[in-house]
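One structure follows; several queries about it will come next.
All protein chains but one are shown at their positions in the complex.
Each chain gets a letter, A, B, C and D, in the order it is written, and its residues are counted from 1.
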Amino acid sequence: MRQPQAVRAGLIGGAVVLYLGAVGMLERFSERSIIVGLIRFNLVVMMAAFFVFALFAYRRATGEANTSLGTGITAGTVAGVTTGVVVIILSLLVDAGVDVRSMFLRISPAFFEAITLGTNPYLGLVILAVIGAVMGAAAGGFRRLQPTPRTIVITVVGTVLLLGLGARLFIPMLQGLGIPTAWLYRSDALTILGAVIVSVLAVVIRLYLQRKGGFRKALTEVPGVTPSNVRPILFALGAIAVLAAPWIGKQFVADVLGTVGLYILLGLGLNIVVGYAGLLDLGYVAFFAVGAYTVALLTARSSSMVGATIFDLAPEPLTNFWVALPITLVVAVVIGILIGAPVLRLRGDYLAIVTLGFGEIIRVLILSDWLKPIFGGPQGITEVADVPAFGADTNDPRVLYYLIIAFALISLFIAGRLKNSRVGRAWAAMREDEDIAEGMGVSVIKYKLLAFAMGAAVGCLGGAFFPAKLGVANPGSFTLLVSINVLAVVVLGGMGSIPGVIVGSAILVGLPELLREFGEYRLHIYGAILVMIMILKPEGLIPDRRRALELHAEEPHESVGPLTAAATPGVQ
Amino acid sequence: MTTSARRSSLGIFSRLPVRRIVLIVLGVIITVAAIAGARATLATGQYSGRVWQDLFVQGLARGSVYALIALGYTLVYGILLIINFAHGEVFMAGAFTTLFLAGYLSSSGFMASQPVLSLLIMLAFSALVSMGVALLLERIAYRPLRGAPRLVPLITAIGASLFLQYTFRGFYGEQVRAYPNIPGLTGDWNIFGISIDRPRVVVIGAAILIWSSLYVFIERTKTGRAMRAVGEDREIASLMGIDVDRVIVITFAIGGALAGMAGILFILLFNQASFDMGFVPGLKAFTAAVLGGIGSITGAALGGLVLGLIEAVGPILFLSGAGIPSVGQLTSVVSFTILVLVLIFLPGGFLGAPEEKRA
Amino acid sequence: MDEVVSGYGASEVLHGISLTVNEGETVCLLGSNAAGKSTTLRTILGMVPTRKGSVKLRGERIDGLATPDIVAKGITMVPENRRLFAKMTVRENLEIGAQLRDDRPAIASDIESVFSMFPRLKERVTQKAGTLSGGEQQMLAIGRALMAKPSVLLMDEPSMGLAPILVEQVFETIDEISKQGITILVVEQNANVALGIADRGYVIQTGRIVMKDSAKALLANPELSRAYLGELEG
Amino acid sequence: MSLLELKGVSIRFGGVQAVKDVDFHADLGEIVGVIGPNGAGKTTLFNIVTGFYTPDEGSMVFDGANISGLKPNALTRLGMARTFQSVRLFNAMTVLENAMVGQHTRTKTGLTGALIKGKATLEEEAMITAKAQEALGFFGQRLLPRQNQLASSMAYADRRRLEIARAMATEPKLLLLDEPAAGMNPAEKEQLIEQVGRLRDEKGYSIVLIEHDMPVIKSVSDRVVALDHGIKIAEGTYDQVASNQQVIEAYLGKAGDDARGDMDDEVST
Partner (left out) sequence: MKLSRLLVIVAVLSLVAVACGGGGGGTPEECEADEFGCVTVAAGEPIKIGTLLVITGENQTLGLDSQAGAELAVDYWGDNAFDGTVGQIAGHDIELVNEDEGCSAEGGTAGAQRLVTDTQIVAVIGTSCSSAALGVADKIFGDQGIPLVSPSNTSPALTNPGTHNPFYLRTAHNDTIQGAVVAEFASQELGAASAATIHDGSPYAEGLANAFAAAFEEAGGTITDQVSIQTGESDYSSILTDLATGGPELLYYPIFVAEGGLITQQAVENGSFTYLAGSDGMFTPDWIAAAGAENADGVYISGPDLSQLAGDADFYENEFLPAYNETYGEPTSVFHAHSFDAVNIVLTAIEAVAIEDGDTLHIPRTALKDALFATENFPGLTGTLSCNENGDCQQSATIGVVTVENGDFSDYVYSATKGLEG
């Protein structure tokens, strides 16, 4: 082969497709149609893999190979053939009676079916090679496309995938809007006609907007909209969308958005601790749990609550949500300070493991037999009362959704205010250089405790709504994975960045909820996305202005300051 | 603002180490409570010397496994200052994959005829698989991030950890799978008049052997010296002609191999493998590494053993006397409380230097 | 070294430095704090990337090579502040200096010759380097560099933090090393001592060479005294 | 009247006597230069004075108050500010924000203030900004026009200036400058000399500065203190100190007096 890079990319591409098959994803994806009778999701994924690695081959290729279609075709074909050959080998092994499945569980008939698109391995090899070659050529062609055709291709593919994959979300939404869906969807997949219509529509809209110079500009064409009021109008449209979402999408959408809202609350809280003050907290779930359990204890009707067991009261809620909320805040702040106080002197990774430990301690305690009379053990506290709102007790997810959104807005406001204040500056200074901050008069102890307390207060709000939403608080919801999730939300969005928290929550919490049908691969894909984003965009998706500048300006002079010298090996 | 006004705003708190006093009081209260609990437990007379001895051996055995995994954390941390959060999955990869080799060895009858050789083959195979995973991890997840802020590799590691877990779940399924028993490793051995469960003896022995080999390797060989040098001062190490990248790769390889071997020892104790088997031991080993002083090889061993002992003995000793039910549940409460206490008074763990300011 | 421009990140520290050190020569590079002396040495060793210009060793370009490869070509450095491996013993520090060599007997004999040069080190051979006094550390740092059998030795402020008598000693040692035929480039603030042993000298100021001359001429140059030492001498 | 008075201050690190029995004072409105070869203990002395290190022995009085054992933040509040030898700015903050942090001890907006952002807070914030800008403005057009840039993106000399501006924003009585001229070219040094003079004359600060650059020391100092190996070896006017034999030896390394522990090490570098 004259194009080693193309062959290499192709081999990797083939390996990736085989990997997706071996972990069972292709098989699972083949159950999902994107367009009825035409394209299934497994085919989309395989085509995408061939396409991406063909593009990758171009990136690596030099000289003539970089422009020739041959590179893409080679890479794609190699990827297809690799996949096909391995599949043939596997099928021969299976035929020869080797029990491949005792090790690789997913190398099942369904695996072969998914990867060979329902044919046999030999025909599969041919098909895969052809698809690979076509996708490789497509990749090469795509690179040469003019911007406009390129936009069209991206728009069509994007629209079909979005509407096809999101069928279960869009069908109820469309129905909620009163739009009939039969022409567009049949059994959770796009009809061919529907796919064509929406594609055309999407392309038309996209090109129209492009001609107008973007959505904003286009909006100004509407009578009454001027460049000066386009911002408030956009904002109002956004607000209407947020408020109307649960009515359009019904309970499920409200539920998903409510969960996103909870994570926004948690993210904002952790953002204060990690993003503003630079304290790495891996046990943030502790505050989530404290918020949830305090509210649950105070408002549950169940017999495991303190009142019933210790004070022998009738199994009635002690109080309602709105009284419980301020109490919860106080409790959370106190616990925040209690957790913060012993670890003030620890830095970095030591702080991380200790906070992680605190998170675990709290989880284990609420789970334990010992405190079961109070916290209810593994089943937790059930029958948490509904939130009285708008004059009635309600557990309508839509009402809760509005409450969560309201508190998220309040927290956004708090986080924003804190950031650009004397307090925020003190935190930033402390994060940058603890010694110098102290030298500038910032009491490090006070501000660290303040950060823990504020983080706890905001985080416990998220926790407070949790049992109200579920009707139950139980320890299964307060695992280390929550801490990790929240931290990932903060870091992915961009540390210290408030919009980053919103985007991070939407991506890491909202999307997986919508794609629940692939639930078993949720964390799998989640892990891969975390790694990819961190490598491609370490500053986060919407980086804080300062951080972004910092990362791109690279580290300035690396110098051993006089104060650190004492701790530097070699001196003492 | 006048001078006097400024001065009056400085309370007595500016000078008194209030925080320290609070911490010491806290430490004393916890210690007293622990002692009281221990007295109460011993007073019940429910536990004979034999029980304590069993618990001790159990603790040593699980501590040995923690220690070996902790070495992987400590080696990588010592050189790159990153927490390889996915190390627990490196451990899982070796142990889970070796399951199939063990199955083959067992069904072919080789294990019955050559149990020791089988065990060695399994150790080597598991070490290889884990090493491979560790190297992939280094190449794909960590190398592109060298020099990034410290949180970034941490998140990557968490992502990699999930990805690896679910990859293996995808490959081998989500069910718990049992290892075949290795002949000759059931029952007890009598050592110094104490009968000890055979797998525990093997685990403790193997861990000591592996740890000592590592120690000798690090302390006595040229490569080991290079690793220490890179850990202390990467720039000067390269000035000595050391290829830093290569040393980092070697470090990951060694850490991975140790985790793989720890995986087999873990299997000897618990006999079953699953895709999520790495998570809890990984976390415990990380705790052990910090407890002992992260970055220190001896510290990792010490931290692992201490943690294992605390977990085995601690809950019963400190809590059961206080009338707390199901003390076994509170294992991590006890171990993390002790971790916090240790770090309050020895911020660098048993053997680590206090962490440098701003690494 | 020719018209070298280098720096860290966004900041450019060297703005085109040219200097030559001939085989067997001892050259000193003088300058105040943050003038770019250390950066010059680090650039030669590839620790700071060369942005423009070239660095040549015996006519062969070495800029762009990785540090270990440059070291393998026979250049090494005694870094500023010694930067020993504090947790290793004296012997290990010496051994690691010979990391690139494989000839065990020769290494052993070189260690002995370092000990004969610095008997103090021999007394402390099993002590951790971090526990040594400043003077001993400097000896060890020099010894460690010599273990690489360099043909060119770069020294970064060998007098820093040392008592006068030790400074004298260190420079005597440098002189001795130079007599063994090793080419030396020494960076110093302490101009008198440095020039005392050097053949030639350069003066660097904010990333530019402002003076170059033979050591004697520089010592005699009142410009140097004024600009660099102030009028302390007078 | 002396603003800062140290008596018999000593500190050891491990086996190393970094500062030994030093008496030191700075009077109101005085500029004191501290000189000494690398590793003489100058920066250690600064760290003691500013509360980063606690001395093993000795008494320290600042502005009439006993300051031993006080933490740096308390000392800043009392009116002490410093810069660092290796510039240590808050790199991820803007130039203006760096200076605004300096105002920390002079202001009091807390959590509630920050959240409610009432009139008092707004006024205070405006005042902080104004004071910070005033401090930046001290350096003419060097800093003020770049106030929204990141500190890390500034040129070296400007970073040094910003450090001084940040210290000025704390409204100190005593300013301690650690090698302010390092890395500056002659023209910049000239400016610095003039600015240090103005700091005293216009702002009324007392100033203690460590400097290697003798012309700078000579031009600005009212009094010069020379340290070597943690011991004060000379004190007086520049000319007196510069002609002191011990000082010359310490600098130029002409053998002579030395018997003094050759094992001594120095911690600050």
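Keep this in mind: contacts are C-beta pairs under 8 Å (C-beta built on N, C-alpha and C of every residue); 3 or more make two chains touch, one makes a residue touch a chain.
All values reported here derive from a predicted model rather than from experimental measurement.
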Omitted chain: which shown chains does it touch?
A, B
Using the touch definition up top, pick the residue from B:35, B:178, B:191 or B:209 that touches the left-out chain.
B:178
Could I get the residues of subunit B that touch the absent chain, sorted low to high?
46-48, 51, 54-55, 58-59, 62, 174-181, 186, 197, 266, 269-272, 274, 276-277, 279-281, 311-313, 315-316, 320, 325-329, 331-332
Interface with the undisplayed chain - residues on subunit A
172, 175, 177-180, 201, 204-205, 207-208, 211, 221, 250-252, 255, 302-303, 364, 367, 369, 377-380, 382-383, 395, 397, 470-472, 474, 476-477, 516, 519-520
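Note that only the chains that are shown with their structure count from here on.
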For the pair subunit B and subunit D, the C-alpha centroid-to-centroid distance in angstrom is 46
Multi-partner residues in subunit C (2 or more other chains touched) are 10-11, 81, 83, 85-87, 137
For subunit B, which residues are shared contacts with two or more other chains?
232-233
In their shared complex, at which residues does subunit D touch subunit A?
13-14, 16, 43-44, 46-47, 50, 52, 71-73, 76-77, 82, 84-94, 97, 100-105, 107, 109-111, 113-115, 117, 121, 124-125, 128, 150, 152-153, 156, 166, 170, 178, 265, 267-269
Complex contacts: residues of subunit A adjacent to subunit B:
19, 22-25, 102-106, 274, 280, 341-350, 352-354, 356-358, 360-361, 364-365, 367-370, 433-435, 445, 480, 484, 487-488, 491-492, 495, 520-521, 523-524, 526-531, 534-535, 538, 551, 555, 563-564, 567-570
Spell out the residues on subunit A that touch subunit D in their complex, using ranges where they run on.
414, 417-418, 421-426, 428-429, 431-433, 435-444, 450, 454, 546-547, 549-550, 553, 556-557, 559-563, 565-566, 571-572
